[in-house]
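What follows is part of the complex, with its chains left where they were.
By letter and in written order, the chains are A and B; residue numbering begins at 1 in each of them.
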Amino acid sequence: MSAATFDAIIYNFGLFAVFVFALTGAVCAAKKELDIFAFILAGVVTGIGGGTLRDVLLNIDQVFWIEDPAYLSICIFASVITYYAAHWVVHLDKFLLWLDAAGIALFAVLGTQKAMLFGAPPLVAVVMGVMTSTIGSVLRDIIMQQRLVIFDPEIYVTACLAGSTSYLALIYLEVEPLTATLIASSLAFALRGFALALDIRFPSYQ
Amino acid sequence: MSAATFDAIIYNFGLFAVFVFALTGAVCAAKKELDIFAFILAGVVTGIGGGTLRDVLLNIDQVFWIEDPAYLSICIFASVITYYAAHWVVHLDKFLLWLDAAGIALFAVLGTQKAMLFGAPPLVAVVMGVMTSTIGSVLRDIIMQQRLVIFDPEIYVTACLAGSTSYLALIYLEVEPLTATLIASSLAFALRGFALALDIRFPSYQ
């Protein structure tokens, strides 16, 4: 498989992951019985919030969804779908968790990659990766004024962290970026999937 | 009327709109019986929050109120007035709604205009316009930990959207910017005013 084909796959999978994030955001608006603009706000914030904060902090010339508005379109599309088919989407809750797992696994790695590309030191790159995957849901919960899902003692941030640090390690071991992306994302997804399947949680402080 | 005169009118009306936004922010602090710094925080965040997010996302060299601190001064001024004359300002509630309507109508158009000027694609420009008008109130409600007013099923975001998209359409139809600004703002104001006068609301999802 050529690098260009691989890039196209990653790009399309990225768009799909943003779509899934936006769905999980819009579902929150559905549960609160809000109007369509609230669906869109929740969908957009959840879909692109993490990547936006990453790009703003890295002071990148153009935030990714300004450069390529397809990300924004797909968030709005996901929100409108949810508005008109919320009963149907809400029933997908369990399935969405798995798609979300794939999304955070990918973005933890892509976020780390982008931060490294813009010269961020290793620790910062890891934090950026985790942030890309998780801040969208934090912003969603703040806007929706509900308990932060990220505070649930699940293997969620851990999975992102595994993806992000393993990608960094693989790059330092001079593994090819394409291969490193695949391995690190798979590791993050496996960890999150494992937790989902077995309902494993992290101990909280008492 | 010359373009310079028109620009001066828009500038002064913009300052006045920020003043009104700040008043609505400070009124929230009054209702919660907070101290003067809380009034100022609420006033500043509501007054310039939307435009600030727009400028940060567009990665503009200088955020508008850093380039021209008059916007900041006027927010602080509005907050201090409200602190010392809150009983009086609170009674203006109904009147403030109408001034706020004029403010969001203008900023939806100016936000779209600025985004286009900085090369944002059409969809992004529309989102930036709506954001300029509405995010200040979202940030205010988050800080004040009260239900987001933007989630009320009123014709509020719709009016901003009408102003923003109609401005975009008029520019594509090669209408002069000054004329387009006037028409689009008037349309947004009319829509919001219509909803205020007749107490029309948007259906929410059930």
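Here are some notes:
Operating definition for what follows: a contact is a pair of C-beta atoms (placed from the backbone, for glycine too) under 8 Å apart; a residue touches a chain by one contact, two chains touch by 3 or more.
Nothing here was measured: the structure is a model prediction, and the numbers come from that model.
Every protein chain here shares one sequence; 2 sit in place, and the complete assembly counts 3 copies in total.
Throughout what follows, only the chains that are shown with their structure count from here on.
One finds 31 Å separating the Cα centroids of chain A and chain B.
Chain A contributes residues 29-30, 32-39, 41, 44, 52, 56, 59-63, 65-66, 69, 72-73, 83, 86, 142-143, 145 to its touches with chain B in the complex.
Of all residues in chain B, those touching chain A in their complex are 56-59, 120-121, 123-124, 127, 138, 142, 145, 147-148, 150-151, 153, 157-158, 202-206.
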